[in-house]
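Here the complex is missing one protein chain, while the rest keep their positions.
The chains carry the letters A, B, C and D, assigned in the order they are written, with residues numbered from 1 in each.
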Amino acid sequence: MNAQRLMALIVAIVISVPLMFPEGHSIGMVNAILIWSIFAIGFDLVFGVAGMLSFGHAAFFGVGAYTLSLLTMRMGWDFLPALGAAGVIGGALALVFSYFAIRVSGLFFALLTLALSQLIYIMAGTKLRMLTGGVDGIAGVPRPDLFGIDFYDDGNYYFFLLALFVLALLISGLIRISPLGQALKAIKSNEVRAEQIGFNVQRLQRSVFTISGIYAGVSGGLLASLIFYVGPQMLHWSTSGDVVIMVLLGGMGTLFGPILGVAIFEIMREWLSTQTSHWYGILGLIFIISTIGMPKGIAGLIQQLWNRIMPGGKS
Amino acid sequence: MSLLEMQNCDVFYGKAQALHDVSITVGEGEIVSLIGRNGAGKSTLLKAIMGLNPIASGKRMYDGRDATRVSTEMLGRSGIAFVPEDRRIFATLSVDENLRIATVMGRKGAWNLERVYELFPRLKERMTSRGDTLSGGEQQMLAVGRGLLTNPKLLLMDEPTEGLAPLVVEDLIKAMALINAEGVAILLVEQNLKVPLKLATRQYLIDNGHIRWSGKTEDLLAEREKIEGLISL
Amino acid sequence: MSTIVIGLSMGMLLFLLAAGLTLIFGMLRVINFAHGSLYMLGAYLAFQMVNVTGNFWAGLVAAPIIAAAIGALMERVALRPVYNRDHVYQLLLTFGFILVLDEAVRIIWGLEYKQMYPPELFAGAIEMFGSSVPSYRLFIIGFGAAVSAALFFILDRSRYGMIIRAASGDPEMVRTLGINVSLVRTGVFSFGAGLAALGGAVAGPLFPIELGMGFNIIIDSFIVVIIGGLGNIRGAVLAALLIGMTRALGYSYAPSWVDFLTFILLIGTLILRPEGLFSRKGRTA
Amino acid sequence: MSGIAENKSILRCEEIEVSYGAFKAVTNVTYEFKPGFLYGLIGPNGAGKTTLMNALSGRAQLSKGRVFLNDQEITGQSPHARTWAGLGRSFQITQIFAEMTVFENLRLAAQAHRFRLQPFWRPVGKFKEIANDAERVLSEIGLEGFGHVNAGSLSHGDQRALEIGLALLSEPKVLLLDEPLAGVGHDVAEKAVELIRKVSQGRTVLLIEHNMDVVMEISDEIIVMLAGEILASGEAETIKRDPRVRTAYLGEEE
Partner (left out) sequence: DEPESFKIGAVLPFSGPYGIIGKGMKQGAELAIEMRGGKVLGKPVEVTWEDSETKPQPAVQKATRLISSGAQMIFGAASSASTAALQGITEQRKIPLLVTISADDKITRKNGYRYTFRTSNTLGMEIRMALEFTKAAGLKKVYGVGADYAVTRDGWDAYKAAAEAAGVEIVGVDYPPLGNRDYSVIIDKISKTDADGVILIVTGSDGVTFLKQAGQAGLGKNKVLFGPVLQDEVLAAAVGPDAIGAASGVRYHYSLDNPANKAFVEAYRAKYNEWPDSFAGEAFDGMSWFLDAVDSTNSWDREEWVKAFEGSVRENSVEGRKEMRACDHQALQVGLWGVVEKGEAPYPDLKMKITNIFQPEVLFPECEE
């Protein structure tokens, strides 16, 4: 066993709570955790692996949600093809973004993606309101209708989400250790050298951006179906901010860190808010303390504790 | 009296020990050289002197006082200057600013902007260029010039001639002799042995983090064979 | 014609809102998302001072000073340990600041809106070009110009700017030169926090003072900072005026496109001249 | 003289110019590089040597002129395309992947060379051939024991060796080396010179170096730059005696 496995175990425990307590009230929360985790896992491919800080992922997330909603509700598509389309559209939009944004790097990249996604946010709330329902959004987004299972029951929907989550995790895990993932890490580490040894840096960046756009599109579609609703709030830059925070909290650049970050974030939101009306401030304190005290997020902390408990256990 | 004394210093990177029980002294106005192969620990020692690597055990005496716990900026203020091996030019500052920033603390002495520009005319030509657009050699000149401008009592130079054209190396050697004559002590690390052999009065030989030999430059030449045997591998 | 005067005042106001961010962002390379919260805090502090003393000017002076002290504390306690980490960790930190500051304001001042009025001296409106322009707007133009001149003098003319820029690349090396980097950093952050609060105090008479007031200005401020060029005070002034004018014209001819115009301006700048429309040198390598 | 001496040039630049604002770092440089030759490029600091190399490898934009590799025009191509076309280089200011191990550094270079499209369906460890490439070069550059060390914590000299290793792995036909010996200990330098000699077998090498003993000894032909232009070129002996080169660069011999 090593720290990686320990983290995997923690993640497994968190997401299997509904299996252990099928009657509990945690299913809704775990479902949200699964969906946001898909988003965060995909986001971390860009952020943690390739080192590009994007503030534009809200656009792919939200556009995925609208795609699924409109296709199922207005065009009468089935859920699964619509979900696929959500991923495709999310990825396509990411590809378009990348053509603009990859010309600059660092903070400029972050702000350019932010600006592009804000444009889409504004569009959705105002000019495209015939399509998007404007500021008030669209209610009544459906869930899948498969094998006669009632996915409107959160307990059943959990399994559907779990399957997608595992798939997303596997793909991302593979990408990370594949030559592609290594190449992206190289670009993050030293772009000049990466280009000189023959990596087509821009193409690699575009491809990972697109892949994470697909993740975002799919997870956005899933969230819309989880809460039966889609609105422009999902496109707002603060949604991008949320996913950045989650990934940082959990530990960027690690496979399980983002999931832990999502879990902590959601649990905090659910639990703290029932404890005190000052929970915003407390959450803020937690952010501050964990930035200072956990340089590499929760994943880093676990790694550190592990190393202390199991000295010499180099992997 | 010695200006700097490092006594029995151990330095670690994480768990790996890079310096073992290292002691060296640099006298007032002296040029001392530190030689050793790649990875021997030369740069590590210079950084430890400057306070950039923490000293795990041992003592730093400077100017007759215990300076083991003194911070980098206080060391800098009290007259130690550092010319690092990888130059560490301030990328976003212009050449001129890179030099002027060294004068902020306002230590009095023989060095000023004009004099540095005189020593490296090339820098004057590139005065308004950003640091990161300079050629490798120009950056090296800038790093040396920046070190000089703090008007130090002790100058730590890590491979200052790396990447410099032969003519410039000669100028630099002359300049080092000159500033030494003005009373500045120099601790010099060089791969190009010509330079320390020409300038330094005493030599330390470091290998694998241990000081293996120290003595006068004449002795180094005389005992060459024996000394080469001291170096591992 | 009056549109131009108003546009000018909108631009100067934008500059005052963004000045603190330019400073912190440009010099410390800290993306201070809490800028908006400090701005809000400034407005509340000014309100409180005015309430106690009955004097607008007391608020304008006291709010920045108190906020600067809070900023110094924030920097010492929280920001200092994370400088030598990847810049992205500052995001988590400054998000934390937002929540804590907002909560503090909520606890101290409650949820009700607060209000402030322009000082006696600038209470009325002045007839100009056939419109009546509130004289407080003219005050903003003058005050903004004065602040920008002062900032320009302090930063571009002094060596602090140089030190900070150097330290943002290689703080260790700056230390070897004998310079106390952390002191300078604390100074800059606290100064930036004070400027944010100054912006809040100036904006107080124009907008409702409420908990959400800081949220919208963050993006506006970022736009000014980017278009002007990071840490470039002169650029920030010009960018703010450019945006102010664009908006003013936008409001007169196509109000529903105002936000678009602003973002298009930003995107265009980032794509064509990422170093900022008004940066002095072209970026090299 | 080593290698196959053909008359056809392998790398050719025509009247190239690189300017930064008003400043011209390289002007009007025309040169034909013959296959199999080892060229020494010398000149004072700031003469434009690195910039010329940047122009050849695609890191600097030309404001004028054209570059050909194997008679194919490569002007305007990106650096990675040129690497694929057979142009490798090392950097004067070390460019390595500091957070990764030495072995990973080399494996990256190997994988960049092997795959045009980076596979994402299999762990990198399963590709034996790239690991083998990396191992081979690891020993070639004398860093055998350092495979698992983080590249960033290597000493300066060892990083320089890794720098060359990374360039070698792209198996270039033309290899550009920017001061490979700078910072390399004098004991190791001899080995490094041997290494350069060895890798120059069967390829064209352009070597920038301020260590005159080495340059004069191993170059087939020497090019001298001054203020962005080529001042002189020819065999070592002629260059050594050229008075212009002496005043501009070499200085008087002791």
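Couple of notes before you dig in:
Throughout what follows, a residue touches a chain if its C-beta (ideal position, glycine included) is under 8 Å from a C-beta of that chain, and two chains touch if they have at least 3 such contacts.
This is a predicted model, so every value here is computed, not measured.
Within the full complex, the chain left out of the display contacts the shown chains A, C.
Annotation: of A:141, A:201 or A:214, A:141 touches the absent chain (contact as defined above). What subunit C contributes to its contact with the hidden chain is residues 2-3, 6-7, 9-10, 13, 102, 106, 111-115, 117-118, 125, 130-134, 136-137, 205-213, 216-217, 220, 247-248, 251-252, 255-256, 258-259.
For subunit A, the residues touching the chain absent from view are 25, 27-29, 32, 122, 125-126, 129, 133-141, 152, 154, 223, 226-229, 231, 233-234, 269-270, 273-274, 277, 279-280.
Throughout what follows, only the chains that are shown with their structure count from here on.
Of all chains, the one whose Cα centroid sits at the greatest distance from that of subunit B is A. Work out the mean CA point of subunit A and of subunit C, and you get 32 Å between them.
Look at where the CA atoms of subunit C average out and do the same for subunit D: the two points lie 48 Å apart. Residue positions of subunit B touching 2 or more other chains, listed in rising order: 129, 133.
The residues of subunit C that reach two or more other chains are 284, listed in rising order.
If you check the complex, the residues on subunit D that touch subunit A are 57, 59, 78-81, 83-84, 88-89, 91, 95-100, 104, 107-109, 111-113, 115, 118-125, 127, 130, 166-167, 169-170. Within the complex, the subunit B residues that touch subunit C are 50, 52, 71-77, 80-82, 84, 88, 90-93, 97-98, 100-102, 104-105, 107, 129-130, 132-133, 146, 150.
The touching residues of subunit C, when paired with subunit B in their complex, are 159, 162-163, 165-166, 168-170, 172-181, 281, 284-285.
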